[in-house]
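Okay, handing you the structure first.
Note that one protein chain of the assembly has been removed; the remaining protein chains are unaltered in position.
Take a look at chain A:
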Amino acid sequence: MNMRNVVNSLLQLKQIHKVFNEGTPDEKMALQKMDLHLNPGDFMTVIGSNGAGKSTLMNIISGKMMPDLGEVNIDGKNVSAVKENKRSRLIGRVFQDPMAGTAPAMTIEENLAIAYTRTKSRGLKRGVSKQRRAFFQEKLEMLHLGLENRLHAKVGLLSGGERQALSLLMATFTEPKILLLDEHTAALDPSRAELITKLTKEIVETYELTTLMVTHNMQQAIDLGNRLIMMDKGQMIFEADENAKKQLTVEKLLYEFQQIRGEKMNSDKAVLI
């Protein structure tokens, strides 16, 4: 970590604390003293068992949740007090649920128009102009799913894989400062998941997006990106930089976890393949 990188870090979390149900028997420390920084172009994968705080981390970056303590900086600006909808001008997001990222009753081109105006203020301009339609078609071709010929189809008619591919495109084609992927392949069957993983890699490389990806799939976490962190009980317990990550295997990760926590990884959902 040299000085230049620190200054330019695109995403920086400082000492984030988040507690749920504070002061009740259900009190749960979701994040404690969480520090994180991403340099421009970094692609970090995040793994950890259920309840490790991965989703809370995503929600705090996106602004869906506010931290109890700590600071969120994006592109050098403190956005801790910026609301979710304003913050999402800087952030592209793909959710686990393929239904969550698109509006099913609207057409493919209308969905894309909404995504297209993410960074703009919306007025009374026509949502799908000729110019925009041509642009959408060009972008849809990147997916190789033939969606460019179905611009007027309602998104609700698409399959889960197609919807997730569209969500991915919608989250990225306006080149957000930060891309958040929240287990975005977990709800798909293996072949579709593979397709989305491949598209993710292509798109992130094309736009050189700074990306944070949560996944349950350790192999995926190792295959994708240049950095990796492991979380447990609201803390970052292991971090691999670019060189260390190249040497990683699933076995090594499990071994690390055991070394650090002195117990086996207790997650029925953690996928070992």
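Keep this in mind: a residue touches a chain if its C-beta (ideal position, glycine included) is under 8 Å from a C-beta of that chain, and two chains touch if they have at least 3 such contacts; residues count from 1.
Operating definition for what follows: contacts and distances are computed from a predicted model.
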Missing subunit (named according to UniProt) among the choices "Cytochrome c oxidase subunit 1", "ABC transporter permease", "Probable sugar-binding periplasmic protein" or "Fe-S cluster assembly protein SufB": "ABC transporter permease"
Residue, one of A:Ser9, A:Thr102 or A:Thr172, that touches the chain absent here: A:Thr102
Selected from A:Gln12, A:Gln32 or A:Ser88 as touching the chain missing from the view: A:Ser88
Contacting the left-out chain in the complete assembly, out of A:Thr119, A:Ser159, A:Thr206 or A:Thr249: A:Thr119
Residues of chain A in contact with the chain not shown: 62, 84-86, 88-89, 91, 93, 95, 99-106, 110-111, 113-115, 117-120, 122-128, 170-171
